[in-house]
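Only one protein chain is missing from this complex, and each of the others stays in its spot.
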Amino acid sequence: MANKTNINVLWDKIFKVSGLIVTLLGLVVLAVLLIDIFSEGFSRLSWDFITHYPSRHPERAGILSSLVGTIWVMAITAALAIPIGVMAAIYLEEYAKKSWLTNLIEINIANLAGVPSVIYGLLGLGVFVNFLALERSIIAGGATLALLALPIIIMSTREALRAVPPSIREASLALGASRWQTVSTMVLPAAIPGILTGVILSLSRAIGETAPLIVVGALTYIPFLPESPITGEFPFISLAGLKDPFSVLPIQIFNWVSRPQHGFIVNAAAAIIVLLTITFMMNAVAVWLRHKYQKKIRW
Amino acid sequence: MHKGFQRGKERVIEGALFLCALLSIFTTVGIIAVLIFETADFFGEVSIFEFLTDTEWTPLFANKHFGIMPLFAGTFLTTFIAMLVALPVGLVSAIYLSEYATPRVRNVIKPMLEVLAGIPTVVYGFFALLFVTPLLQSLIPSLSGFNALSPGIVMGIMIIPIISSLSEDAMHSVPMSLREGALALGSTKLQTSIKVIFPAALSGISASCIIGISRAVGETMIVAIAAGLQPRLTLNPLVPIETVTAYIVQVSLGDTPWGTIEYKTIFAVGMSLFVVTFMLNLVSFWLKKRFWQAYE
Partner (left out) sequence: MKTAFKIKDVNGYYGESHALKDVNFEIGAKTVTAIIGPSGCGKSTFIRCLNRMNDLVPSFRLTGEMLHNGTDIYQKGRDIIEIRRKIGMVFQKPNPFPKSIYENVAYGLRIHGIKNKSTLDDVVEKSLKKAALWKDVKDRLKESALMLSGGQQQRLCIARAIATEPEVILFDEPCSALDPISTSKIEDLFSELKNEYTVIIVTHSMQQAARVSDFTGFFMMGELIEFDETKKIFTTPSNKLTEDYITGRFG
């Protein structure tokens, strides 16, 4: 009996150590991955690499067009997904009464979050590229990624809204404020840090998405930039660039990875460093926001 | 006058908010409509019977065969390998984080694990093809440059944080009283975790595992880069294969014209993928709901 107890205690100790080791395994892989990529690509990083178009010669190739493409696509994605996602979340959290329809919407959003991203590519291909005849353009790609980001934005925004104590809503309504006045002047401002955190995280996911944009028809070789949004003539803003074909950073990486020459592998690693820097920076901002406002707002 | 205007404004705003919420339904309807529409076209030319039973998939060749089985074999193989990695590691770290780790350790490790889940999959593809495969080749000389093993393992690593974090949430929400009861009987933490907490949280843990499987089935870039593009009905992890998702990417990258039978295959294939992941998600949703109902 005593012997058995000792063995159990021993197992407990073994698990305590091995559990930590197993948990740290993922982090070790993360470190190896980063070291591998940095040792491969860091020396290739230069201003030229960022300002050159892709080329058949690896040492002359750069990421200019795909980086600009990524910025364009993300701008469209953000412009569509943030307002729609936040508004949908406000409806579900602040307005919706329990009914079969709101129930269906909720299950549906949870389910959409689990649909593989490549399927969103097929949706974009069918609806934006062909049905709406937007061609294989920046707007089609951005709209596709917006649909992909929506469920996550809606879910994180709802969580942020739910964290605002109900007493604030009651106080505002009791003063004769309308629903919308209460939401826009009280609930939203209090929830904004949380909403921003979720939005930034979801966009940092979208920036790395490759498969749906390949399906929508982003190109792997683009030797030019979309038409500039700023023009010399009135009204100085042009959206013509939205209809241009495009590439994005992850697709450029994919293209380089699939080439046999070692020079392109180095380019891929260097482009990955750029991509990871962008996503990590976005993540850092999100974490910082969450941390800052968690401390500041005490109810 | 002003009041009526105010009330009208409220109505308009509520309507606009409702439309935004409704958009999610349109998205699902859109996905299903596009898939059904194109797939129906496809099945006008290829019989469902051939699609489900033929053992070859060669729509891009002159001698066309349309059997989906080789693609699903590839998906099954990579998913299976991924789960072999992700399940034990994810569950052990979930137990560790939920039952053993101090809050401080948990607060440091969890966000770092989430970084793993936030890395773009194309980066994992690079890692699988150019680091893990050569490493494995030095251990298994017969391993070919494209194979199911390496992307499977890397995919597993990517899924670890999903399983560990969701399972930890489930175990964490098991009432303290159960834990205290077991510990008071003289069980060790490990016994409590395995014999009491784990079974109590089982439906929540299963839900997280199924989400992990669904994620592996739908994962595209890792396998498109590192598993090869050769549909093959095999369970050998050492040779090049092609998954359902990788096939869609392969066709999209080529210059197959819209409207041809080759092109329509990606929708038929996409439909199959959607059905499988949809069912996995539903089961996971149902399990999760059952779990939270039990503990709220």
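Chains: A and B, in written order; residue numbering restarts at 1 for each.
Basically, a contact is a pair of C-beta atoms (placed from the backbone, for glycine too) under 8 Å apart; a residue touches a chain by one contact, two chains touch by 3 or more.
Quantities reported herein were computed from a predicted structural model and do not represent experimental measurements.
For the options A:S172, A:T197, A:T210 or A:Q252, the residue in contact with the chain missing from this view is A:S172. Touch with the chain omitted from the figure is made, among A:M186, A:L225 or A:V285, by A:M186.
Contacts to the hidden chain, counted on chain A, fall at residues 97-98, 165, 167-178, 181, 185-186, 190, 297-299.
The criterion applied here is as follows: only the chains that are shown with their structure count from here on.
Averaged C-alpha coordinates put the centre of chain A at 17 Å from the centre of chain B.
Of all residues in chain A, only 5, 8-9, 11-12, 15-16, 18-20, 22-27, 29-30, 32-33, 36-37, 40, 83-85, 87-88, 90-92, 95-96, 102, 104-105, 107-112, 114-123, 125-127, 130, 147, 150-151, 154, 178-180, 201, 204-205, 207-211, 214-215, 217, 220, 250, 253-254, 257-258, 265, 268-269, 272, 275-276, 279-280, 283, 287 touch chain B in the complex they form.
The touching residues of chain B, counted against chain A in their complex, run 6, 9-10, 13-14, 16-18, 20-25, 27-28, 30-31, 33-35, 37-38, 88-89, 92-93, 95-97, 100-101, 109, 111-113, 115-116, 118-127, 129-131, 157, 160-161, 164, 186-191, 211, 214-215, 217-221, 224-225, 245, 248-249, 252-253, 258, 266-267, 270, 273-274, 277-278, 280-282, 284-285.
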